[in-house]
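With one protein chain withheld, the remaining protein chains of the complex are depicted in position.
After this line comes chain A, so read on.
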Amino acid sequence: MGNLVQAELRKTTTTGLWWGLLIPTAVLALGWGLATGLLGQFFVDFASSSDVDEVSDFLGVTPDQWKISLFGMARAINISTIFPMIFGAMAISGEINRRTITTTFLTAQSRMHSMLAKMLVYVLWGAIYGLAIMLFLGIGVVLTSESGQLPDAGGWAMLTLVCVLSSILMTMFGVGVGALIPNVAGTIVLLLLYFLVIENVLHLVLAYLEVPAVIGFLPNGSINGLTGSVAVDLFLSSAGVVPTEIEDVLRAIAGAGGALDWWWSGLVFLAWSGIVFAGGWAVTQSKDIT
């Protein structure tokens, strides 16, 4: 197994895909970070200026102390982890597309062994992408935000943790889908459509039907819940007493409407990844490689 893991690791380091996807990931995270600070600034100026004083009374702190950067960061992580997911999606579909899968299967004890070795290597890559996202996001946010809007050290640590976890989980999900639909273009189009369009529409419908709790159990809803819930928790912990209605609005802003606790969200998404991987395994196991 160690041999296969090394082989899979070499596969990823001997082509340019890892940095080809890491560059846009970093640019996106940096851009979101910068925008988060700027938008936050704009919002604080607006809130401090006028009639929104009542809200600040609710939250128990003056607007310039609201850690609103947290929301932008949660959103940034959700969007940026699409790239590691695509990286993962190419793991198996890419090999089938390039026809290298033949030699891969000829040199492994079993197809299951190669798939597990691949999964381990992509977990590692998910973590690397997660750290990169947090790094560039952090740089962007710090450059444009007032210090009062930034999380404290514990908050940063917590965000880094969920960012890396989220990135790992998204990568694993991608690996599973790539095995399930062994076609590079099909896999990527489906993933992008689903995560950027289909499920968002579904969220609106579920919210309209007044069953928002279901959202937390959907793939995108649960992975957003992982980061969004942490962001909201961190915000609330420094914001005094907040009425439930406002809390719901805040969750929606963080992209965690209807979501469960962060660790529950993580487990739900892990289950989705597991289901998809099991399906991908079943497909790969019985597939004729011709």
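Here is the rule we go by: contacts are C-beta pairs under 8 Å (C-beta built on N, C-alpha and C of every residue); 3 or more make two chains touch, one makes a residue touch a chain; residues count from 1.
Keep this in mind: contacts and distances are computed from a predicted model.
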- Name of the absent chain as recorded in UniProt (options "Cytochrome c family protein", "Succinate dehydrogenase/fumarate reductase iron-sulfur subunit", "ABC-2 type transport system ATP-binding protein" or "Electron transfer flavoprotein subunit beta"): "ABC-2 type transport system ATP-binding protein"
- Query: Hey, which of A:85, A:108 or A:128 is the one touching the hidden chain?
  - Reply: A:108
- Positions on chain A contacted by the hidden chain, ascending: 3-4, 6-7, 10-11, 14-16, 98-110, 286, 288-290
